[in-house]
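For this view, one protein chain was removed and the others were kept in their places.
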Amino acid sequence: MSTASAYGLLGAVLVGLGLYGVVLQAEPLRRILAFNLLGGGIFLLFGVMARRGAGAGFSGDPVPQAIVITGIVVAFAATALAVHLLLRLQVARDVPAPPEEPRA
Amino acid sequence: MSGAWLLDGVLLLAVPAIALASLLSRRILPALAAFVAYGLLLALVWMRLGAPDVALTEAAVGGGVTGVLLIGAAARLRMPEAEAPPGWPLRLLTALLSLGITAGLAVAVLALPEPAPSLAPQAAAQLAATQLGNPVAGVLLAFRAIDTLLEAVVLVIAVIGIWGMAPDGAWGGRPGPEQLRLAEGPVVLLAMLLPPIGIVFGIYLAWVGADAPGGAFQGGSILAAMWILAWLAGLVRPPRIDSLALRLLVVAGPALFMLVGLAGFVVADGFMAYPAAWTKPVILLVEAALTLSIAVALCLLVAGWPMRRARA
Partner (left out) sequence: MMLGTTPGGGLLAFALALPVLAMLLAFVAGGRQAGRIALAALLAGLVLSLAVATGVLRGGEALVLTLGGWAPPLGVALRADGISAVMLLTTSVVMVGTALFAFTSYSGDRGESRASLVFWTLLLGLWGAMNAVLLGNDLFNLYVALELLTFAAMPLVCLDGRAETLAAALRYLFFALLGSLLYLLGVALLYGAYGTLDIVLLSRLTRADAPTLVAAALMTAGLLAKTALFPLHLWLPGAHAGAPAAASAVLSALVVKAPFFLVLRLWFDVMPELATGLAPQILAGLGALAILFGSALALRQARLKLLVAYSTVAQIGYLFLMFPLAGAAGATLAGAWTGGMLQAVSHALAKAAMFLGAGLIAEALGHDRLRDLGGAARLLPMTVVAFGLGGLSLMGLPPSGGFVAKWLLLNAAIETQQWWWGLVLLSGGLLTGGYVFRVLSASMAGPAAAAVAVVSPGRQAVVLVLAILSVVLGLLPLASFGLVQIGRLAP
């Protein structure tokens, strides 16, 4: 088996672990963590595709590599949104509900 | 050769082990520590896969800044926010489903065609036209520039979304907790010493990204990391969210990129095309603006929503 395929199997395992965590982690922060484990596995699969496509003097196909860079930043934005929403939810549950705002 | 195989072997065992540790650890801080280690090990994996650009991004954003964000949240969250732990039938079902997906992926990965289809030859052939030396930069700023542009917009939207979580009375205030001193003692010293070096390194990364590994995202995230360090040490504080300068910084990158894209209709061959004689300077200009906006957005995404109205 080639190195790339071995890392491909690693990606498959990480995806499985991440998914298990995403579904079953009861604490929201841990679920967010599991999302990041899952994302790591998915990006790794793109890396494997890049490595398999090495050629033309490049150590890997630059297209999937660039896709991962974009993907990592998007995943960070998702993590930040989830984390701050969670923190906000904690505050909202501490404070008694404000009088209902006019609906629009 | 055998050294490389040894490294591969260690990584192939260590990465799933540390992921498992992160999932199963009973307490949150060890789980987060394992996650940061997971990010660093993945960065090594990326080096082994011949992708130094990705390794830099993974280490800086995937491990570093994400780690800071999660650890900061863990410090502020009262932990047992949990729902009831799921019962065994659901656990079994999820385990089977996850296992099934892993198996399906494994079969799919092993059944991929040989030789692998690749865009490397096309990228190599067209790279000269972009006047860039780094093929990944070529993809990010020319061939698939639209992804990069949309992604910069994603960061702006995420900033707006997070600010939008502010309690109503706090609108206009400074992002994040008011009294923040998570880091003390030696870390403060580090926070005073490191940023000058880090800022130089961040700008360097963004600058060389055109021709060597690096680029707007890596450079931007190093710059952001430096600010965050100083913020954690209580040395700097973010500006108020109604600051015009701050908002201009947040949108500068995507706005300039989009306007350059539209200018392509007039001065080049169409939307998002660069004028042939000016390709590299224009790309560098766009990249500089992107680096700045990305750095500012990442800082804001870590800092969070304003908690109280700023006193004038």
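By letter and in written order, the chains are A and B; residue numbering begins at 1 in each of them.
As a convention for this text, a contact is a pair of C-beta atoms (placed from the backbone, for glycine too) under 8 Å apart; a residue touches a chain by one contact, two chains touch by 3 or more.
Because the structure is predicted, anything quoted here is derived from the model rather than measured.
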Of A:10, A:24 or A:38, the one touching the omitted chain in the full complex: A:38
Selected residue (touches chain absent from view) among B:75, B:92, B:262 or B:277: B:262
Hidden partner chain, touching residue among B:108, B:128, B:197 or B:277: B:108
Residues of chain A (touch criterion as defined above) contacting the omitted chain: 15, 22, 28, 31, 35, 38-39, 42, 45-46, 48-49, 52-53, 61, 63-64, 67, 70-71, 74, 77-78, 81-82, 85-86, 88-89, 92-93, 97-98, 100-104
For chain B, the residues touching the chain missing from this view: 101, 104-105, 107-109, 111-113, 116-119, 122-123, 126, 142-147, 150-151, 153-154, 156-158, 160-168, 171-172, 242, 244, 247-248, 250-251, 254-255, 258-259, 261-262, 264-265, 268-274
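Throughout what follows, only the chains that are shown with their structure count from here on.
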Contact footprint of chain A on chain B as seen in their complex: 8, 11-12, 15-16, 19-20, 22-23, 28, 31-32, 35, 38-39, 42, 45-46, 48-51, 53-54, 57-58, 61-62, 65-66, 69-70, 73-74, 76-86, 90-91, 94-95, 97-99, 101-103, 105-106, 109-110, 112, 116-121, 123-125, 135-136, 138-140, 143-144, 147-148, 151, 154-155, 158, 161-162, 165, 167-168, 215, 217, 294, 298, 301-302, 304-305
Interfacial residue positions of chain A with respect to chain B in the complex: 3-21, 23-30, 32-34, 36-37, 39-40, 43-45, 47-63, 65-70, 72-81, 83-88, 90-91, 98
